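First comes the structure, then the notes that go with it.
Let's look at chain A:
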Amino acid sequence: MAEFLIETIGLPAWLAWTCVAGLSAVLILNVIAGGALIFIWAERKIAARIQDRLGPTRTGGRFGWLQSLADGIKLLAKEDLMPEGADALLFRLAPYVSFCASFCAFIALPFAFDTVGQRLNVGVFFVVAILGLEVFGVILAGYASASKWSLFGAMREAAQVVSYEVPLGMCVVVPVMLAGSMDLVTIGEKQAGWAMNWFIFHDPFTFIIFWVYCTCALASVNRAPFDLAEAESELVAGFHTEYSGLRWSFFFMAEYGSMFLVSALAAILFLGGWNGPVPVSKLLGLSDGVAVTDPFALRIVGCMNLFLKATAGVLLMMWIRWTLPRLRIDQVMTTCLKYCTPIAAAMFLGVMLWQLFLPGGLVAGSFRAAAGVREGWLEQSYRKQSAEEESLSVKTLSRHVFEVSR
Partner candidate 1 sequence: MNQASFGIPVSLFASVTIDWHGFFFLLFAAIACISALMVVLSDNVVRMALHLVLSLGATAGLFFLAGAEFLGAMQLMIYVGGTLVLLVFGVMLTAQTQLVSLRTPAGDRVIASILAAALLAVLVQAAFSIESWQKPGQGMVSAPTATPLGMALVGVRVDQHAEEGLLEPKGGYLLPFEIVSVHLLVVLIGAAYLARAKRRRVPRPVDLVASVDSVEPTFSGNSDTTVSGGSE
Partner candidate 2 sequence: MRGTDFISELEAAVDGALVGRDLDAVDPWLEIAADKLLETCRWLKDSCEIRFDGLQCITAIDWFEPDPKKAAKVEWEPHTEVVYHLWSTKARASLVLKVRLPRWQGNEQGKIPELSSVVSVWRGADWHEREVFDLSGVQFNGHPDLRRILCPEDWDGYPLRKDYEMPLEYHGMRGR
């Protein structure tokens, strides 16, 4: 893209790169914000269907699809009031902290092979770190609105999210171990080919870890049975009781943003990200299996795959929300400390042993890509380097490791 700008339009290099950077930032923001709008409408429709009623039908056409726009206008028109005991700066800052934290995790999230904001080598680690930041906005909101109930809500949410980061971290490490790298693109790439390649079917341990991951993701995004913070039956509306209008909508966007993020992450880590269950492109001979040289059209198909899986995850969250009652704060904590963390640790151990004893997996097949990384690395370290190969500088080693693994 930048080359096109430099050659054809003849912009100076730095301006071209600025435009590309600006464009990709806007692209990501709009895709997610647009997604959030669609999810708001979807939540109303699904809730209605579950509760045997129609949901919005009149706003804009038969299926009320303009409802999100109507919500947006209503929120814009509403007055942004602030309780008089509130701490002005923090009260205004809190929604933006929460919103930015939830959206800047999408930098490292790949939508298809190599179509990613910034391909970080520590992609997974970066996303989990950013997820932890969102709670900061919630705490500020709870404290700044100077009311006992919001303080309760903020404390509960902070305790919940901070404690659920531990099992979440453990669940996320398993796919990293299987793929041998924290780079989300590599993880996604490792699950190319048939659905059997997906990490969820890799071995029984990863299957259980997937469900533990879903629980922890639900809890760390404050949805469904774990939505303590805005438990209306006890705390009226938790930390965002005092917010109204646009500020409140920032919290709402942050929630839907992180919901999409967490389910997209689940898709990439366990459900093969942008690889469909059947490797259609390889069967039709469109691509020769090496993702780097795929035609651009396959990237679009990849994006579609990932979007479908992520949306399925979000719809699942909505479905759970409208059927299950809410857990108490101490039950949420016990599920985290007494159930999620030990199970995650045990499965982690299980996957490690599985990798050690059955590197080829139960079905000894060539597609066991993950194992390749280890052999490649061991052979390479023992075989004496012949003089003409380039020196093992950092760049060449990583590329070398990367090729061997495929």
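Candidate selection criterion: all candidates are chains of the complex that A comes from, given by their letters.
The definition used in the following text is that a contact is a pair of C-beta atoms (placed from the backbone, for glycine too) under 8 Å apart; a residue touches a chain by one contact, two chains touch by 3 or more; residues count from 1.
Quick caveat: nothing in here was measured; it's all calculated off a predicted structure.
Interface remark: chain A makes contact in this complex with candidate 1 (options 1 or 2, touch as defined above).
For chain A in complex with candidate 1, the residues that touch the partner chain are 6-12, 14-15, 17-18, 21, 83, 85, 87, 89-90, 93, 120-122, 125-126, 128-130, 132-133, 135-136, 139-140, 142-143, 145, 147-151, 154-155, 158, 162, 165, 181-183, 236, 241-242, 377, 381, 384-385, 391-395, 397-398, 401.
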